[in-house]
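Every protein chain except one is present and positioned as in the full complex.
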Amino acid sequence: MSDKFEPVIIGFTCNWCSYRAADMAGTARMKYAPNVRLIRLMCSGRLDPTFVLKAFADGADGVLVSGCHPGDCHYVEQNYKMLRRFHLLIRLLKQMGIEPERIKLVWASAAEGAIFADEINKFVEQVRALGPLNWGASKNGSEKVMVQETATEVPA
Amino acid sequence: MTTNGKPKFAMYWAASCGGCEISVLNTNEKILDVDANFDVVFWPVAMDAKYKDVEAMEDKSILLTLFNGGIRNDENEHIAKLLRQKSQILVAFGSCASEGCVPALANLSNVKEIVDTAYTTISTDNPNGIRPQPNYTVPEGELHIPTLYPTLRTLDQVVDVDYYMPGCPPESQQISAVLDLVIQVIQGKAQLPPKGAVIGAGVSTVCDECKRKRNEKSIKEFKRIQEIMLDPEICILEQGVICSGPATRSGCGALCPTAGAPCIGCYGPAENTLDYGSRLLSAVASVIDSNDPKEIDKILDGIPDPAGMFYRFNLAGSLLKASKPAWDK
Amino acid sequence: MERITIDPITRLEGHGKIEIFLDADGNVANTYFQIPELRGFERFCVGRQVEEIPLLTNRICGVCPEAHHMAGAKAVDAVYHVDPPRTAKMLRELLYSAFFVTDHTTHFYALAGPDFILGPDAPVAERNILGVIHKVGLEIGGKVIQARKYGHTVIEMIGGRKIHPCTSIPGGLTKGITEEQRQEIEKMGRWAIDFAQFSLNLFSDIVLGNKTYLDLILGDIYTHKTYYIGMVDENNKINFYDGKVSVVDPEGNRIGKYAPNEYTDWIAEHVEPWTYLKFPYLKKVGWKGFVDGKDSGVYCATPLSRLNASDGMATPLAQEQYEKFYSTLGGKPVHQRLATHWARLIELLYAAERWVQLATDPEITSDNFRTIPSEKPTEGVGIVEAPRGTLTHHYWTDERGIATKVNLVVGTTNNYAPISMSVNKAASSLIKKGTVVTEGLLNMVEMAFRAYDPCFGCATHSLPGKMPLELTIRDADGNPIEVLRQNC
Partner (left out) sequence: MIDDVFEAGLGYRKVIYTPFPQAVPKYPVLDRENCTYFQKGTCKACEKFCPTNAIDFTQEEEILNFDVGQIILATGWELFDARRISQYGYGRLANVFTSLEFERLSNAAGPTGGKVTLRDGVTVPKSVAIIHCVGSRDKNYNNYCSAICCMQSLKFAHLVHERTGAEVYNCYIDIRTAAKSYDEFYQRLLEEGTHFIRGKVAEITDAARYPGEEGKIIVQVEDTLIGKQRRLPVDMVILSAGLEPRHDHKEVARLFGLSCSSDGWLIERHPKLDPVATMTEGIYIAGCVQGPKDIPASVAQGAAAAARALGKIQQKEVSMEPIRATVDQDKCSGCRICNNLCPFNAILFHEDRMVSEVNPALCQGCGTCVAACPAGAISGTGFSNEQILAQIDGLLLKNIKTLEVLQS
């Protein structure tokens, strides 16, 4: 067990692009940091800010949000609706004392497995540099977050 | 202690403003119904309360306790636990107990900042930088004042809560309706709602009760209420002024929008909603009329205080509960 | 050293606690009146949109949210350098007058009334509003409920809500009133005038007609010679909503009047390490400790203070009562704290008369209730008279109208030093070596501060109302030898 801080990151992916990009990265045997645990949504437009807050409150150190490139949304333009929320959410997180560097938006097409993997790796390092957020464990007497030392296999 | 066979009733305030109590008093004649149907054992505002008597009671001997106010210090917490122990039904009464209300905005700052601010204001004469001390020795002896908790918490973050009654304060007619229901339950004419339910409010949101005309929404610019003359007939949010009505539980009768002011969200989140602020944030942001990041940012400059705007009444009860500076050492 | 703790904290929401230290002779050595809570409004209002602060500060106190709403509204007007139209100011003052009727009624009948009508030695179980009703008749209960109901009806018509009004914004109000509403308001106001006169007659019959009470009022136990402040109009008549704050010395001489934005020249707040609440005093005189007299900056801001600081009432019936007040009590200024209850009823009458005056103004139903601010927001002070004292809100903003600093000098806070002194004096006078501490005696101590109608909801930004007490007498080792409780 190393002493190196392993950030826990929740990633929200779009069924049509980034989820497939992650899939592609996998099938192409490209490695990306196991710190990111992905949740599939049908569209980034499904991203409810509640999910992001829940992830942080439950102990995530970072949140990755990904969607189709602007103009490429499978549902025409729903990724823009996520974009609008994302911008406002960042402002809120800043006020709550969560560094904007802990949340990242990545546009990735289904073909961009390598780019997506690269972005994940960069983001993991970025969050690692910030250190643990420890939100869930910090509340008075509330339960401690269990963070495993080594990343386990994440069911898709 | 009275033993007239009537079920026992208690009402208590913790860290609150007293508006809940006033709203109960504003039910007027309903108070008499309470008196007729209950043995009021503990209600500081209306009667001489016997706290020690409560302590001496058997567990679960109070049928109904309405608890208002948030949990700011150990004393609040202590009595919350006591009343939980003594009560069959504990209701988080009002916004403070349910979700923290305005005082929970203090959870955006840490206690040191709060104290420093209070004792360095422009009118404060404090050349020696004095701060109140939990323990302080005066010539005659030692004095104690409680230490503040780092954050304000809701009642259900401290004890198990049976029902929630939202509102700042809960509207009198809603209080009357709830009291009627409980009286009917006692008389065997009605059933209690399932544990954990929100009572004395609707299941929809304030728009449901708002008479203003609504259209499809598309916002190009957010405005502050002092900047425009609002059309009294049309949805306030459509006019660019953020109104919390769409996300706020119904039950008040849309009082503020009817009076020309935006809803500020005192009735809390709608049914089964995990986080009030993110619901409202998501809704408001979704209808911004731009796909260009720069323009979106410019439009968002019209919401200079998202935390205050979206968590005005709900910070303690939100997912994040408090800002990082509030709890970070 | 023996100590007596009058400790409402043990009732466990804790908003006031009195420590009485006895000296070796068993006499009172000193008292400390502690406020153990702080909610931090001055901190967390920072960063908010300034027009929202009048809504947030409402929640300082659910008993007098109208006062915070009005002080806040005037402060945000000043922040935006905007002068609301006459109709807006009148509507706000109309709401505020109705509120004063409600609030003063509640205090007199529910909190102070029992002391006079039933007597301080009456059994605890009877010493409440129900006891009052039993003594003077059920009809009064109905009238008190009616007065509260009417007041709240007007508050809701203009303020949008019965509790925590929401309609005051920078430059005026979000809405006006209709002619039908005006007629209803006028009708209720006329009833309120009758009710106020009825209340004064009741006071006159029961209290002034009873020599024991009169002696109690005029006695030294409840007397302090302090400065007084209160808001007055341009004719130096009392006004709750607008004007300048008049300051008079213990001899009744006006030493000046200050406008809201000059308050920092006049008022400063002293800090003690053993309590969360600050002690305001007159800056020009200086903080000399918990003493009265001309050299001590301790001042008082209550109904009695307002009468002392003014030259009279702006309405005829109230003016008559004002004159009667001073002729009965021996001229200005009146220092006897228990006279505050009478002063409160005179204010009740004034508020009811003002209510009708404003409701019959032809411009009150005008549509001109808003001025849209055109200047950049900067800084502003708003002052109103809250029922429990002069209330000052001071906001600073950046150019976007986001609060950067907030200062609040709240009604009850003004009176913290005099309340402490009154408690000390009452305790010192009543508790002597060998005294058996009875509930009645404890209540006499409580009466010392009840006259101020202290609202620690406002002061601590916590809760209002009648204070529960726990009095503990401890021996030299700190072991309790006797415990007495009231309301706890």
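A, B and C label the chains in the order they appear, each numbered from 1.
Everything that follows uses one rule, which is that a residue touches a chain if its C-beta (ideal position, glycine included) is under 8 Å from a C-beta of that chain, and two chains touch if they have at least 3 such contacts.
All values derive from a computational prediction rather than experimental measurement.
Although one chain is omitted from the display, it touches the following shown chains in the full assembly: A, B.
From the set A:Lys31, A:His69 or A:Lys122, the residue in touch with the chain omitted from the display is A:His69, counting the whole complex. Considering the whole complex, the residue from B:Leu82, B:Leu181 or B:Val287 that touches the absent chain is B:Val287. For chain B, the residues in touch with the chain missing from this view are 203-208, 214-218, 235, 237, 245-247, 250, 269-274, 279-280, 282-283, 286-287.
Chain A residues in contact with the hidden partner, per the touch definition given at the top, are 8, 10, 16, 37, 39, 41-43, 45-51, 54-55, 58-60, 68-69, 71-78, 81-82, 85, 109-110, 136, 145-148, 154.
Assume only the chains that are shown with their structure count from here on.
Farthest chain from chain A, judged by C-alpha centroids: C. The most central chain, judged by C-alpha centres against the centre of all protein C-alpha atoms, is B.
Centroid to centroid, with C-alpha atoms defining each point, chain A and chain B lie 33 Å apart. Between the CA-based centres of chain A and chain C the separation comes to 54 Å, rounded to the whole angstrom. Across the assembly, chain A contributes residues 95 that each touch 2 or more other chains.
Of all residues in chain C, those that touch two or more other chains are 47. By the touch criterion given at the top, residues 1, 3, 9-14, 17, 19, 21, 29-30, 32, 34-40, 42-49, 51-52, 55-56, 58-63, 65, 76, 80, 124-125, 127-128, 145, 148-149, 152, 156, 159-164, 166-167, 169-171, 173-175, 263-264, 267-276, 278, 280, 283, 287, 370, 372-373, 394, 400-402, 405, 407, 409, 457, 461-466, 468, 485-488 of chain C touch chain B in their complex. Remark: chain A residues 48-50, 52-54, 56-57, 70, 77, 80-81, 83-85, 87-89, 91-92, 95-98, 133, 135, 138-140 touch chain B in the complex. If you check the complex, the residues on chain B that touch chain C are 12-23, 25-26, 28, 44-52, 69, 72-73, 75-76, 78-79, 101-103, 105-106, 108-109, 113-115, 117-119, 121-126, 130-133, 136, 138-141, 143, 145-146, 148, 168-169, 172, 224-230, 232, 255-256, 258-261, 264, 266, 304-305, 307-309, 312.
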